[in-house]
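Okay, handing you the structure first.
All protein chains of the complex are present and in place, except for one that has been dropped.
Labels run A and B following the written order; every chain starts at residue 1.
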Amino acid sequence: MVYQEELVVETGGHRDMHDLTERVAQAVRRSGVKQGTVTLFVIGSTAAVGTIEFEPGLERDLPEVLDRLLPPSRDYGHERAWHDGNGHSHLQATLLGPSLVVPVCNAGLPLGTWQQIFLLECDIKPRRRRVHLTVMGE
Amino acid sequence: MVYQEELVVETGGHRDMHDLTERVAQAVRRSGVKQGTVTLFVIGSTAAVGTIEFEPGLERDLPEVLDRLLPPSRDYGHERAWHDGNGHSHLQATLLGPSLVVPVCNAGLPLGTWQQIFLLECDIKPRRRRVHLTVMGE
Partner (left out) sequence: MVYQEELVVETGGHRDMHDLTERVAQAVRRSGVKQGTVTLFVIGSTAAVGTIEFEPGLERDLPEVLDRLLPPSRDYGHERAWHDGNGHSHLQATLLGPSLVVPVCNAGLPLGTWQQIFLLECDIKPRRRRVHLTVMGE
């Protein structure tokens, strides 16, 4: 059994993080799949998905450490060619990755109590993000 | 065909790495799946899974470089709110990621000779970890 849909998320620009856990869980229930996996895939090259304890501290810490490791800069090759100011956005998104696979068990997500599914906007301006979901199983 | 089970791993705390390759291969054999994928997902927000050449040098190097890039610190927002000393653990685990998908071929795992599946404990104290496995295919 394969079920697909897209979540749309309006982001507020760089460093904006969204908790998608409940929306993904609802999609899994709609799918009718009891045992299997749900694959998230964010369409576009400047946003990422993953899991984290979704609380205000880490919501600030994660984008902050990404900006420390991969800072905004005019020196990226991407910048010198495109001048759109988001070279670091591409690199941060690639490092975190666009896809996440979470198991589906008894029609639910066996996440830890302090483990939520997030979307992180790495681009420098607000974007309308599409997160593609594929639920597979039986 | 969908087969699910959980591996339990008792970790020794921060920087402790475990080679899960043989246990995952055994679960795949139990599943009866010949062609497909096995999805690993570590439950909780302060551990990660991935692949590495599992040898004593890299077993020490990987946690060490993570501690250099994302060091223990009292300055994380997570620390200022929760004071549990593991802000870096959350960030390291999120960066490496909680899930890994490995193909299943002829009822086995087509890993490289020097490529093993690891669990890395990023938390500061020993934990009982549950790694959820989903084997799907035919």
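Heads up, the rule we're going with is that a residue touches a chain if its C-beta (ideal position, glycine included) is under 8 Å from a C-beta of that chain, and two chains touch if they have at least 3 such contacts.
Values in this document were obtained by computation on a predicted structure and should not be read as measured data.
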{"item": "Chain B, residues in touch with the chain not shown (by the definition above)", "value": "35-37, 50-53, 55-62, 64-65, 69, 95-97, 100-105, 110-112, 114-115, 136-138"}
{"item": "Where the unshown chain meets chain A, residue by residue", "value": "2, 4, 39, 41, 43-45, 69-70, 76-82, 87, 90-91, 94-95, 97-99, 101, 132, 134, 136"}
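Everything that follows uses one rule, which is that only the chains that are shown with their structure count from here on.
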{"item": "Centre-to-centre distance between chain B and chain A (centres being mean Cα positions), rounded to whole Å", "value": "19"}
